[in-house]
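Yeah, one chain of the complex is gone here, protein chain that is, but the others are all in their spots.
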Amino acid sequence: MRTEIRFSGFGGQGIILAAVIVGRAAVMYDAKYAVQTQVYGPEARGGASMSAVIIDDEPVLFPKVTSPDVYVIMSQEGFEKYGVSAGERAVMLVDSSLVQSRPGCRCIEIPATKVAREALGRDIVANIIMIGALVAATGVVSREAIEKAILDSVPKGTEELNLKAMRKGFELAGQVKCE
Amino acid sequence: MRTEIRFSGFGGQGIILAAVIVGRAAVMYDAKYAVQTQVYGPEARGGASMSAVIIDDEPVLFPKVTSPDVYVIMSQEGFEKYGVSAGERAVMLVDSSLVQSRPGCRCIEIPATKVAREALGRDIVANIIMIGALVAATGVVSREAIEKAILDSVPKGTEELNLKAMRKGFELAGQVKCE
Amino acid sequence: MTFDEWLRVDRLPHIYCAGCGNGTVINCTLSAVDQMGWKKEEIVFVSGIGCSSRAPGYIVTDSLHTTHGRAIAFATGIKMANPDLKVVVFTGDGDLAAIGGNHFIHGCRRNIDLTVICMNNMIYGMTGGQGSPTTPRGALSTTTPYGSSEAAFDLCGLAAAAGANYVARYTSYHVKELTLAIRTGLGNPGFSFIEALVQCPTNYGRRNKLRQVSDQIEYFKSHAILAQKAERMREEGKKIPDDMIIIGELARRNRPALGVRK
Amino acid sequence: MTFDEWLRVDRLPHIYCAGCGNGTVINCTLSAVDQMGWKKEEIVFVSGIGCSSRAPGYIVTDSLHTTHGRAIAFATGIKMANPDLKVVVFTGDGDLAAIGGNHFIHGCRRNIDLTVICMNNMIYGMTGGQGSPTTPRGALSTTTPYGSSEAAFDLCGLAAAAGANYVARYTSYHVKELTLAIRTGLGNPGFSFIEALVQCPTNYGRRNKLRQVSDQIEYFKSHAILAQKAERMREEGKKIPDDMIIIGELARRNRPALGVRK
Amino acid sequence: MSRIDFMQGNTACAEGALAAGCRFFGGYPITPSTEIAEHMAAKLPKVGGVFIQMEDEIAGIASVIGASWTGARAMTATSGPGFSLMMENIGFAVMTETPCVVVNIQRGGPSTGQPTMAAQGDMLQCRFGSHGDYSIIALSPASVQEMYDLTAEAFNLADRFRIPVFVMADEIIGHMRERLMIPDSVHRGERKLLGKGNLPYQADDDLVPGFPVFGKGYGVHVTGLTHDERGYPCATSPSVHECLVKRLVDKVESARDSIASCDIVNPDARVVFISYGAPSRAVEQVLHDIHNDNVGHLRLKLVWPFAESLLSRFSNAETFIVPELNMGQMAREIKRHTNRRVIPVPKLGGALHDPFDLAALVEELL
Amino acid sequence: MSRIDFMQGNTACAEGALAAGCRFFGGYPITPSTEIAEHMAAKLPKVGGVFIQMEDEIAGIASVIGASWTGARAMTATSGPGFSLMMENIGFAVMTETPCVVVNIQRGGPSTGQPTMAAQGDMLQCRFGSHGDYSIIALSPASVQEMYDLTAEAFNLADRFRIPVFVMADEIIGHMRERLMIPDSVHRGERKLLGKGNLPYQADDDLVPGFPVFGKGYGVHVTGLTHDERGYPCATSPSVHECLVKRLVDKVESARDSIASCDIVNPDARVVFISYGAPSRAVEQVLHDIHNDNVGHLRLKLVWPFAESLLSRFSNAETFIVPELNMGQMAREIKRHTNRRVIPVPKLGGALHDPFDLAALVEELL
Amino acid sequence: MRLVIDESRCKGCNLCTLVCPYRIFRPGTKANPRGVIVPELDRPERCANCRLQRLYGRTICGMCQMICPDQAISWEEEGPCEPMKVAIEY
Partner (left out) sequence: MRLVIDESRCKGCNLCTLVCPYRIFRPGTKANPRGVIVPELDRPERCANCRLQRLYGRTICGMCQMICPDQAISWEEEGPCEPMKVAIEY
């Protein structure tokens, strides 16, 4: 089954890395197929950044996301630019510490940045929390796979921190109520 | 009627100028048509230089000389490269002071360089002598036309010298015996 | 004068990253141009391609945003065809000195009456941080992952050797001096070259232990040495460390210029 | 050594006009190369387009006759890919300093281990006598029919400012000195630039009152002044006339070089 | 009063440009085009124009584009290698809609090839040589007279469509001397200026926006990036890009039939030569020599955009013979537009087609 | 043992080159190709190769050609504007028969256009962008896997034919990440060396002369001028030029069918898509979704020389649909070779064709 | 005159905090809706320009404005009757 996931936030939050990690988990550790794409260029500076990943059991043919099944939104501007048009049947994970708006679809609120800062001492791992929550909430890749993919992708010395963040994500997704 | 004339000699003899003057005479003073062409490029340095002019009462269509009616040959190498293949029905004017060989066709020997040096004191006008001879021998343009064209084309201050050379050419062509 | 008079405010904020030094150089240039008392309609800004070369697009005068490296060649055509226009070129270190190096030295040789302002961030900013001909030896970039092994150009030295009438270097920290230098360049007939070292926090600082915007500005502040002082030190036999930035007016002369209305 | 050992004798006489100085520079280069004791198979001659750039085609070693202006860029690829090869570039003033100016300064900046010999005839010979970036101000050419109004490059000054390790200038009259300079350049790691002023009777001399081959040689002889002497005169406050040709070794240093087998 | 001269093709090209009001030439010498630059160097200063020899062809075309923005009619001239170097900035001229004239006196390629020999090997390059989709106009003179006339006309077309217009001649036509009738004056079109209140890249009905000359207070930003009607960069919007590029192509292609320029001989013929440039002279010779109504000739003066409607003017044509000094570049294009037989007669190496050979081919076909 | 990775197209391209033995990269950064250079800068030094960032693209391709003459497998990578600048030296590589690989990650043109958006607007430029007549080989990958595989194959073709081989990808394929199977080793062809006693430009039966590596005592003179079999300049002989250029073209064109590389789906279909590069992915989606034997697909991996024989593999085809990220560049070529209906589906601006739109078009035609 | 930061332009680079001799700019603490942490002003009346620009008819210091890469700093005219509280500190 094809699952389209779109990530958005602002520069520096690791939006692109998040998508890459999820794609990597699918391809390298779940033996699935994935295509990751993103928005490039100086026009993308400052504003909202966007990245997407498509995961499928069969090879991904059309590589572009057209109507995402899942959104991971980490900034208000990201919501406005890339989240606001979410279809009714989509699922959206929002970083509730930064995104005020809520979509028309099912929404999972994860206070990722707040938790990252307060519980883990580093804003920067908010994206990993969101990935954790994404995996827990959707099962789009396995927990083992995402763990390995995270370890592949983060700087040496930060493995533990990132795994903690991932687990926080698992946890937070387990707690939320869906509206 | 289309007349094709080919000039050849070595660099510095004014081979190209000769063809231009004849073409100019035809077009500007005889109300005829003419196309002048030449060989370009560093490969033409040192070796034999070549220029051609086609004169016609009607517009000249095909602009390249294929089988010249008239040759004006001013060096041995020029003869070997561009004159040796002259057809039987052609006429060739050779500067007999420099060209040893003789063609199979009708040949008019003009000791142009010798006369230029000895009678006029300047080698450089040998080409004008040859033009004069050409006009006298073939009537391809009128004497009036060639005179005007020469005056148009030579450096200020050398007009008299060049007209003298032209007249020498007329004269020499009148004297020769055709073999 | 306010900057807004000179700017296409409908296009602001511009695309530069937070803390990018290019914005400061725009300020200095607009101040200098304003001080010259020139009318907007007689000025043309020309640029190539790069972050720096986006500057003309934010200014209300006529402007030509050309191809990468070719700004000076385009500007030469403008100036020669209409010497009444005041032509100012914005360029970057890659645009000017990598792909555009030939037009640069020929502009200097012809001593054509242009003012060329190079925002030298020592990197290719626009394309994401590759080494440029001014990237210092040893510095990291995406194409010099083991440290640059090539020497960097002294752009001002090159301009002077190639024949420019006016040559000066400052940094984005030296806003007043830079403004004055640009003004002097604008007023000087012939080729005026002003090099402005600028911070690129995104693509240079981040990779070279100058992570904060302020790190690079502090670096400029602490490593700048006035040409006259450097000269004095040299005369005294003192060595000037390799990482010092010689600032100040580096050439000013009056060779015949091209493109000046006679 | 005889020149014939080094020449493709089946291609002689070469295309140069009678009295062209390029042939002399070939002699000096072959002598220098021979003195280095290099084997023919380890040398590559590279050139661009122009009369001067035809030189490699007459030499028996491997050679690459490239596109106009690009010889140094091609040579850079050869040298970087196989530093064991000795790479010598023949170029002309137009090839090197007009269209090829950028590769020239970047070769100097990288200080890549090439020896570049420029046959500077102050004109575009091959295309029939247009002005070049070294055509002296006021000189006549087919594209400067009223006298050149642009300044000429000081090629050696430019090479030094751009970073070359070795820089020297002589003329086709100074055959022994030129040979020695080329030899020194060949032996010096890094970028070696040797400018050889040469007569072009066909396209320069003829238009500039130096009609005979000997006129231009005599001019070189009488207008050459050794760098050291010029320096002395300058120190003594004497003016060196604009039309003097400063000859000699103009830079020799030991900056890190690229393309040297480590 | 018009006057007669005996002139070289390249000189005639320069004279045609001057007559059309060209006042800027920026270029770099290259055989066999150099005489154009040399003539401009001598003549422009006398008419208040500017000649500048740039450091290379890239700078040559750049300076021409710059000059054009000051309102001047501007041109450059080159040949193959220089033409290749101009490709990037030609695309810039297309994108920014800068009128300019580029003369290419074609010589034998690829690469340095045959510097002094004639060819027509750059016909597809002039159409497709820069990156991206675009259209241009190319003329091809077949006589010294046309070197003059078509060069002058090139400026009118450049101004009218705001594009680079190419004069794609060849070494034969560029270097030969022949009769030239110099008219008293040539028709000079106007460059339509930007109307008050219009956005700088807002096109009129002819799909061409008015021109905002630099220095007149328009305050225009000109960029090679995809831009909106204000001229502002807008490089990530698919629709803005599509609109812009389609308009750039359409303004030329939609005028294809109206700007077509050619000579037609024997429209009822069964065998029809199609030619442009020097080979036309061989074809004309053939038609002159064989005098047969069944042999026709379409001689293109304007080669790009190729107006396929011209083919249908030959309603009885069974065969089109296309002699070219290349391996069949325009024949390729012609083939796309007709089901009738197309016989390319490629010729490489610098010599012109022999009229006898062409006549023999015709004999076979009749 | 082969291994799986999740990799960006551009990185896969660089890895494919390294696997093929590429040991020299000379280039200049440009979006969206830069990651190739960056990856080479990091990796080449580790395998004893050389990465050099040159002063511009002209120097980039020049250095690559120089390196190739030392026997190295050498490449460069660029996008539209840089590609335009390389045109002159690409012609030089053709004329001197220098093997090399040029990757073009196509972006929106003309001019600076849309630096970060995908396009296929340089397909005709890569075929015709340099002056003179010539032929080249161009490949077009449609996946990250093919960025790897086809880049590696490009080196084999370059060596075999001694020509520049182009990898004409697009921003979508270059920038996306997907599954890549990295084989244990890739097939590496040999560059045939010049045989003893042979003249340096004396071709064998395959029309390709053996390669005389610099530094091995061949004493070869290599020139972009027209040259004889000895390699000596011979720029005024029509016959030498004709022979040379015809051979340069023929060596590629005569191998057209044998080197053709494509995927064929449903050869009996009535409606057939023809695609290459990114749009292939949309077509594949359509075929997957509609599951109809009457809809076929010809996906070209090798685009130039276009092997028209592939069209006849679809004997029942009534219509060819050609979706491209340009205004129909290859559709133009296809039209030349078939009388069947050709429907170009041009798309500009950077977005990919929507499979729904393509499916709708097919519905209409069935 | 009143010193103002245009929040719609400021990108929070804090160069202004670096150059003001009076330390009038202080790094901000809270992100605005665009995610930018705009500096805060500490008694901007102390700014040399605010006090003296009108008097001398020209920019007196202006360092912050010149260096601000985003053209976000300017001085607004104040209503004529607004009181001018000036507290000079050295």
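All chains are identified by letter, namely A, B, C, D, E, F and G, in their written order; residue positions are counted from 1 within each chain.
Throughout what follows, a residue touches a chain if its C-beta (ideal position, glycine included) is under 8 Å from a C-beta of that chain, and two chains touch if they have at least 3 such contacts.
Only a predicted model underlies this, so the values are computations on that prediction, with no experimental measurement involved.
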item	value
Positions on subunit B contacted by the hidden chain, ascending	10, 46, 75-77, 98
Residues belonging to subunit D that touch the chain removed from view	2-4, 7, 12-14, 16-24, 26-28, 31, 172-173, 175-176, 179, 201, 213-214, 217-218
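Quick note on the criterion: only the chains that are shown with their structure count from here on.
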item	value
Centroid-based (C-alpha) most distant chain relative to subunit G	B
Comparison of C-G and D-E (more C-beta pairs in contact)	C-G
Centre distance in Å when subunit A and subunit C are each reduced to the mean of their C-alpha atoms	41
Subunit C, residues touching no fewer than two other chains	13, 16-18, 54, 67, 98-99, 101-102, 106, 126, 133
Numbers and ranges of subunit G residues touching at least 2 other chains	11
